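Yeah, one chain of the complex is gone here, protein chain that is, but the others are all in their spots.
Moving on, here comes chain A:
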């Protein structure tokens, strides 16, 4: 212990900053400083936007448009009843529910048909063979008649005003193409894994997206809870094949010149994975999409073309930089430190833990400040030091693994999540695009 203090005493403030340059230069401004800057911006904005918000809400109710709630999925039958019940409780009442059963192997069809017969689901469509989530969503889109499409997961539930709140942003500004809602972990208190994820979701969905939203660089409207203009979706041909199709669609909307906004007032609760293994699998799937869509399919956003716009460019660069480059760079940084300090590396680990725990607690302060239910959020504070390991090691490790595999082995095309045939066809198409671009 004494050695530990001796070591840091010798390093001094300058040494501390030098050793943790990665944090101070790359992470502190991005995660902490920005959080507080934009918390202030958001508070001010909200304050002045109050009247606009009220007007938008009134306009929504005056127009009272029909909304199509679409729920594509496989083997979700057990969740249908709960889903329908949470939708019946909504304050917004003019909607149709379209459920797509994408080749389920359980009793989804029986349950769905029964709900359809009883008028609880407006349209229940079953694909005899699985086509993947994109085609299921597209089928729902094809038969939807509402002005807006709200895309949900069957295992989610919603605050009573969630549908109403996710529609309001369409009336707050011109040219809003899609609105993302906030997602929170329904089973947050179940165990350590779900608690960590609950905190992570607060970070990503509350602050992370609010910041991105203010900067106009929101990346993803989540498939678990997002609203879209139907005319726009139809024009874009809906969703495309692949993992992380939410992100892909968001980019297409941006390319069309529409805005994507986020509201933390529309809250959806979803069940998160309950073990580290399941969580790792889920995250590997999410991460792969970054490579696939940023690097392969949407290269035109990175390289000047007709569709080029600075904020789109910024959105992509930010995403690629923070999620991909920094992620790989971090391992290099860690190895260099270990090689340089050798035996004293342990002191760095302990020091880093203190630094990151402190950082996490301060960061979470912004979430509490933003939250409507402050005491509810405060109960997560004891878990924050643990988040250092969760985010810094576990998530980073999983993500790096996924990126490397995807870059070198094209893993997502073999993803069990998409039926083989669609992946094969999608890969062939992209190969052809590549040929055209490379002129051979």
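Methods note: a residue touches a chain if its C-beta (ideal position, glycine included) is under 8 Å from a C-beta of that chain, and two chains touch if they have at least 3 such contacts; residues count from 1.
Here is the rule we go by: contacts and distances are computed from a predicted model.
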Choices "Sarcosine oxidase subunit gamma family protein", "Response regulator receiver domain-containing protein", "RNA polymerase sigma factor" or "Transport permease protein" - which one is the UniProt name of the chain not shown: "Response regulator receiver domain-containing protein"
Of A:45, A:113 or A:281, the one touching the omitted chain in the full complex: A:113
Among A:90, A:104 or A:135, residue touching the chain not depicted: A:135
Option from A:189, A:237, A:257 or A:346 whose C-beta touches the chain left out: A:237
Touch list for chain A against the chain that is not drawn: 103, 113, 116-117, 123-132, 134-136, 138-139, 142-143, 237-241, 421-422, 424-426, 428-429
